[in-house]
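Shown below is the structure under consideration.
In this view, the complex is presented without one of its protein chains, the others remaining in place.
Here is chain A:
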Amino acid sequence: MRPFAFERAPDLAAAQRVVALSASSRAETVPAMLLAGGTTLLDLMKLDVLRPERVVDINALAGRFGGVAAEPAGLRLGALARMAQVADDAGVRRDYPVIAESLALAASAQLRNMASLGGNVLQRTRCSYFRDVSHAACNKRNPGSGCAALGGCNRQHAVLGTSDHCIATYPGDFAQALVALDAVVEIEGPQGARRLPFAGLHRLPGDRPDEETVLRPGEIIAGFLVPAGPWARRSRYVKVRDRESYAFAAASAAVALDLDGDRVREARIALGGVATIPWRAREAEAALAGQVLDEAGAERAAAAAFREARTHGDNDHKPELGRRTLVRALLEAARMEI
């Protein structure tokens, strides 16, 4: 870790002022980073992967951006709400089970108590080459240096949305639920507030894997708005992992279904553990629309979702695992009593 200045921002304006005014004094550092739960940021600072000159604690904004509110239009989640708080919320569990499950199945109890929703969606990849600065080649950490995971250890790496420059998996769970439910992300910036479809927040790696989101300097995620819809209650998050708890997804699927008998009116599907960003599987949704949701239908949808998958050796099993995970999630959601 390198020395940094630490500040607590008492309000939004102060937070933005600090971030906007800071300038980097050295090429190797970034001017300022926000601290919420710190469970991603501090780890990566200790590993020397992130080198902010200033760390701005925004937890004092929790009064304004830390709530969970069910409104007629949908569910409003503050960026500083803790993962555990939302996972345990009775209303969320009943009306948006995919959100509660995606949070409850993530990380450990200690981390969920500490970590915020805003920090969660911005967590960084678990690619080991990214997290260890002694590996020289990592385009995400050091643009233009290459990608050690291509041809290296890539069992956990992505098969969807990859590029020749980066195949790192987006590791989180909650973001899949947001993507599937068409959530909107609310952003406060120095130039004012703006809203984006959550699915537009993360960027594909392309040739700039270091640029992970469309957030601009000084912008803060204020919260998420999840629209109410007939699919929200019949929603489910299936997470497949190497051990029973406290592990990142080997593959996961967030699904929300609006059924008419055994026929699908509308399906919402997002995939985790297999893609470089929270992955909306629109081809799979299209394959299901208007169809009977049985084993064969689910398999057709899953095949569509992974048609473009590209594997890299250690992760050759991922398309098959991803397909099966999606089939399982669809059939389990179809069986839900709501």
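Note that in this section a residue touches a chain if its C-beta (ideal position, glycine included) is under 8 Å from a C-beta of that chain, and two chains touch if they have at least 3 such contacts; residues count from 1.
In this text, contacts and distances are computed from a predicted model.
Engineer: Leaving aside the chains you can see, what is the UniProt protein name of the one that's missing? Options: "Putative zinc-finger domain-containing protein", "Ferredoxin", "Xanthine dehydrogenase family protein molybdopterin-binding subunit" or "Phosphate transport system permease protein PstA".
Structural biologist: In UniProt, the chain that is not shown appears as "Xanthine dehydrogenase family protein molybdopterin-binding subunit".
Engineer: Given that one chain is not shown, which residue among A:Glu7, A:Asp132, A:Asp210 or A:Glu283 touches it?
Structural biologist: Once the missing chain is taken into account, the touching residue is A:Asp132.
Engineer: Applying the definition given at the start, please give the residues of chain A touching the unseen chain.
Structural biologist: That gives, for chain A, the contact residues 1-3, 48, 126, 128-129, 131-136, 148, 151-153, 155, 238, 240-247, 250-251, 316-317, 320-321, 324-325, 327-328.
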